[in-house]
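Removed from the display is one protein chain of the complex; every other protein chain stays in position.
Order as written gives the chain letters A and B; numbering starts at 1 within each chain.
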Amino acid sequence: MAVTGMRRHVRRSLLLLTVALFALASIGVASAQVGTPKPITDEAKKIEDLWIFTLLIAAVVFVAVEGALIYALIRFRKRNDELPVQTHGSTVLEFVWTGIPVLIVIALFTYSFIVLRDVENTAAAEDMTIEVQGFQYQWQFTYQLNDLGVNADPAASGEISVIGTAAEEPTLVIPIDEPIEFRLLSNDVIHSFYIRDFLYKLDVVPGRDNRFVITARETGDYFGQCAELCGLNHALMRFKLKVVTRDEFDLWVAEQTGGNGESAVRRAD
Amino acid sequence: MAAHGIATQHKQGLSNGMLGFILFLASEVMFFGGLFAAYFIARADATEWPPENMLTAEQIARGVKLEVEFALPFIATILLVLSSVTIQFGVLAIRRGDRTALIRWLMVTIVLGLVFLTAQMYDYSQLHFRAGDTVYGTTFYTLTGFHGAHVAGGVIFMGVMLARSMAGQFSAASHEAVEACSFYWHFVDVVWIALFTVLYIVK
Partner (left out) sequence: MTSIVIPRPEGYARPRSALLDWLTTVDHKKLGILYLYSTMFFFGVGGILALLVRTQLAVADNSFVGNDAYNQIFTMHASAMLFLFIIPVWAGFGNYVVPLQIGAADMAFPRINALSFWLVPPAGILMFSGFLVDGGAAQAGWTAYSPLARGLGPGMDLWIIAVILLGVSSTIGAANFMVTMFRLRAPGMTMFRMPIFCWTMLVTSVLQLLATPVLASALAMLYIDRNFGGAFFDPNGGGNAILWQNIFWFYSHPAVYIMILPGMGIISEVLPVFSRKPLFGYKAFVFATMGIGGLGFSVWAHHMFTTGAVLKPWFGFMTFMIGVPTGVKMFNWLGTMWRGSISFEAPMLFALGFLSMFLIGGINGTFSAAVPVDFALHDTYFVVAHIHYVLFGGSVFAVFAGLYYWFPKIWGRRLNEKLGQAQFWLMFIGFNLAFFPMHLLGLDGMPRRIATYSNESGWEALNMASTVGAFLIATSMIPFIVAVIAAFMRPKDQPNDPWNANTLEWWTTSPPPVHNFDDLPEVHSERPLFDARQSGAGH
């Protein structure tokens, strides 16, 4: 009686396990649809390629190992009371399954190293520097009027400053197709400047001068948010990102300065 | 109370207690390692050391001066190194079974330890900066403070050893606690030499 009872029981368990894993896989497939980030910068596109490569390898490893596990559970389930052959190990196998992962690791590392170098390559002439000040609990984006990229007037003085408030998320406006440097500064605690569709974030650390350069390739409205716990209203350190054409950008600048090149500090609206 | 009988066959070299004590010292080394790491990072960050340029107007007005005296700590260092020698004489004595000599050497070492602590307190009172005065003050008082606490702990440890030997304990065959105590004291001494080197000598 015990054996058949056990068998039924095993079969039911395996069935359940298969169903569960199947459900898991379908969540995975469904996920391809829900809002995955849209890489809008050169750098983000490279990161996405690396992500896909990593995902592929991960999928192969996952399917191989999980598959072997499920196969073993079905194939080698207990059928009788006989003691199976008592194998203790195999040096050859140990080398194989140390060696193959090492090769995978080398491949993954090499590719990620190349992407890392590209993403962090700031050698390209950066046309414009935007100063990002993180504070508890919002952001301030500052543009120097003499450093506004291709159409900038080097003799201009003053700045545009957009400050977020608890009630209003600030909007960060940047022109498309131009390298832009972000300079991240904080005077209180650590924040993190994160824009999902850049696939990138960099911490805003008091006492450090962190910078990065991106070139946006798609116009549109995006969003960003502080990604480092910074206290009470960390969740509310949100901001908007607007990638616009050069013309629209110049227009926006003119609007901010009242067209006379004077310094303008504006609260978000 | 611990497992006798079964345990015996593994007994060679260090006793269990001694092994445990050495492991404890290893963890102490890591603790000081963390403090030293903080010190080195602070120093590596600084554009000048001591970081006079970090002083605020308020601190300057208060007369903060980021500098340490060399002479007194140097003498204290020599005394502490000497105390490592004296406690070792005590250990050598009890290994021969000479408890009277052990008592004498423990007393000498305790006095040296107390002199060291007094010198440190006096030194503190003479300095023109506090723990809050830049990371220089913070690291200085944290490192020397934790070391001082360990010296105090060592003095108490030796005090216990002294009391026990005056009560007639310890012999050539059984004086493990004394050995452990000397290990601890040597450890405290070595930490101080490292501290003295980085805080007072390396500019």
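Basically, a contact is a pair of C-beta atoms (placed from the backbone, for glycine too) under 8 Å apart; a residue touches a chain by one contact, two chains touch by 3 or more.
Because the structure is predicted, anything quoted here is derived from the model rather than measured.
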Missing chain -> touching shown chains A, B
Out of A:S161, A:Q225 or A:Q256, the sole contact with the unshown chain comes from A:Q225
Given B:L19, B:I78, B:M121 or B:V160, the correct residue touching the omitted chain is B:L19
Per the whole complex, from B:F89, B:F146 or B:F183 the residue touching the absent chain is B:F146
Residues on chain A facing the left-out chain by the touch rule are 6, 9-10, 13, 16-17, 20-21, 23-24, 27, 31, 34-37, 46-47, 50-51, 54-55, 58, 61-62, 65-66, 68-69, 72-73, 76-80, 82-90, 93-94, 97-98, 101-102, 105, 108-109, 111-113, 115-116, 119, 188-190, 192, 194, 196-197, 199-203, 205-208, 210, 223, 225-236, 238
Interface residues of chain B toward the undisplayed chain are 1-7, 9-11, 16-17, 19-20, 23-24, 26-28, 30-35, 37-38, 41-42, 45-46, 51, 54, 130-139, 142, 146
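We adopt the following convention: only the chains that are shown with their structure count from here on.
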Distance between the CA centroids of chain A and chain B (whole Å) is 48
